[in-house]
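All protein chains but one are shown at their positions in the complex.
Up next is chain A:
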Amino acid sequence: MLQLTFQSVPCPFSSPLTPPPLKNRPKSKPLELSPVSGALAGPTDSAREPDATENQTLPDSHRDPSPEFPFQPFSGAAGRALRRQPIACRDYFLGLQSDQWEDSVLKGPVTSQNGCAHVLLVAVVDLCFSSLSPGPCGGRLDTKTMLGRTLREVSTALKQGQITPTELCLKCLSLIKKTKFLNAYITVSEEVALKQAEESEKRYKKGHSLGDLDGIPVAVKDNFSTSGIETTCASNMLKGYVPPYNATVVQKLLDQGALLMGKTNLDEFAMGALGSDTGGSTRNPAAHCGVVGLKPSYGLVSRHGLIPLVNSMDVPGILTRCVDDAATVLGVLAGHDCKDSTTVQDPVKSFILPSLTDVSKLCIGIPKEYLVPELSSEVQSLWSKAAKLFESEGAKVIEVSLPHTSYSIVCYHVLCTSEVASNMARFDGLEYGHRCDINVSTEAMYAATRREGFNNVVRGRILSGNFFLLKENYENYFVKAQKVRRLITNDFVNVFNSGVDVLLTPTTLSEAVPYVEFIKEDNRTRSAQGDIFTQAVNMAALCLLEPHQAAL
């Protein structure tokens, strides 16, 4: 329920040579291209080797400080903040894990209904079935309890042969089946997962494990492109769409030997509060479910293959059982991707967390603007409890101000809908996805396809986004919102420049509400409420960590 906000990753000026992109593109996957009416498909070869000398991303472009491109990572002090990051994360929360999981899960039907976030590790699967979870500490690992373990524990058990990847995989699959009523998965890739488990098992037998993630079941949200596995964004528009390529983050997980269990649910194109971290959708579900949700800094993790909601704010998020696990996964996913020009080019250092307990040199900021009347007493007391905990361990806890916080949501609405309107323009029924039966004219086909393919929320955002982008409105809405966004970013910059290392804030207004309460509000209100504490950070492109509430 509480979150820690850090400065973004550093972006030193020396950049390594960028390898030519698209080199590893999947070979010769034919892409059906059809005419507007009637059918014609030409063979499409995307496997051409690009000219290695030609296609290189141009560097140094992330550092533009202009207001119209405010989402660049910071440099300088950010480096120090990053190095400090583990200190705060690990020892306080890993050490303080308690037995409140069940409580949070029972309160969290919302999450189950809507699915969670981008990369769900095995710990999160357990979230839907808390009775299996004995808590992370102690006990011999066997197939009955392993689903409740942290990634690191499971990984150790795999290495020691206490369990096999196939056993783990089967266990996960059966859990998914038992919890099918929760509608957490859109697609369960059973065959793929079992095959991957088999291969992983062979590797373990030979002693050639690929790393900490080898044999670990993962789930990804259904807005990440997965080669050969349907990717729908929970939208009619993309029903039946099978991407011919893997998102970079998916590929990185698979390269590490992870087992892909399937694609988890989301609201259409991740437009609700829950889901991809555009406005808080990794951290909110994490808060509601009592797991660790990490929203990395913009540019740290590749968005290639993530079907976009708001390109300038989308970030692949990580949900794990503990902070160490989040760090492990981040270590795998982070880094420059030549296919995503907005990723930072500097080599990413390993995210292994040191076992330090000293927080006495840490300065923790408590933004006063986050103390809003709507904040529930439970969350508020947890917040002060956590602050006191830090204080008692020697950390300096001070009140700070983020004066433009209150404008964040409305500003987000303008920028988000504008980018949504633009991003959704490609869904016209021609190249892929849903197409209506109407063929009177191309325009009529577009209109009907998009009417049938998108739900009201998506259509509403497309309409408002296009409204904001109209020539006569552009200055008054979009440009203004960009300027406010810059002010919000500056709020954070100022606070961090004043010596604050970490911000401690609530993630959500209250504890998780039952489904019946949840559905009372419309999407817009829900988003506005749900993202109130999380959203500003997306605007500012910062790094966010939601440690599970069990810690507090």
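Note that contacts are C-beta pairs under 8 Å (C-beta built on N, C-alpha and C of every residue); 3 or more make two chains touch, one makes a residue touch a chain; residues count from 1.
Just so we're on the same page, contacts and distances are computed from a predicted model.
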item: Identity of the absent chain, which is to be given by its UniProt protein name, from "Dynein light chain roadblock", "Glutamyl-tRNA(Gln) amidotransferase subunit B, mitochondrial", "creatine kinase" or "Tubulin epsilon chain"; value: "Glutamyl-tRNA(Gln) amidotransferase subunit B, mitochondrial"
item: Residue among A:Thr442, A:Asn456, A:Asn476 or A:Ser498 touching the omitted chain; value: A:Thr442
item: Among A:Val154, A:Val188 or A:Leu238, residue touching the chain not depicted; value: A:Leu238
item: Option touching the unshown chain, where A:Pro285, A:Gly305, A:Gly331 or A:Pro506 are the choices; value: A:Gly305
item: Touch list for chain A against the chain that is not drawn; value: 13-18, 20-23, 25, 31, 33-38, 40-46, 48-51, 53-62, 64, 66, 68-69, 71-72, 223-225, 231, 233, 238, 241, 243-245, 247, 303-308, 310-312, 338-342, 418-419, 421-422, 424-428, 430-432, 442-443, 446, 466, 469-471, 474, 478
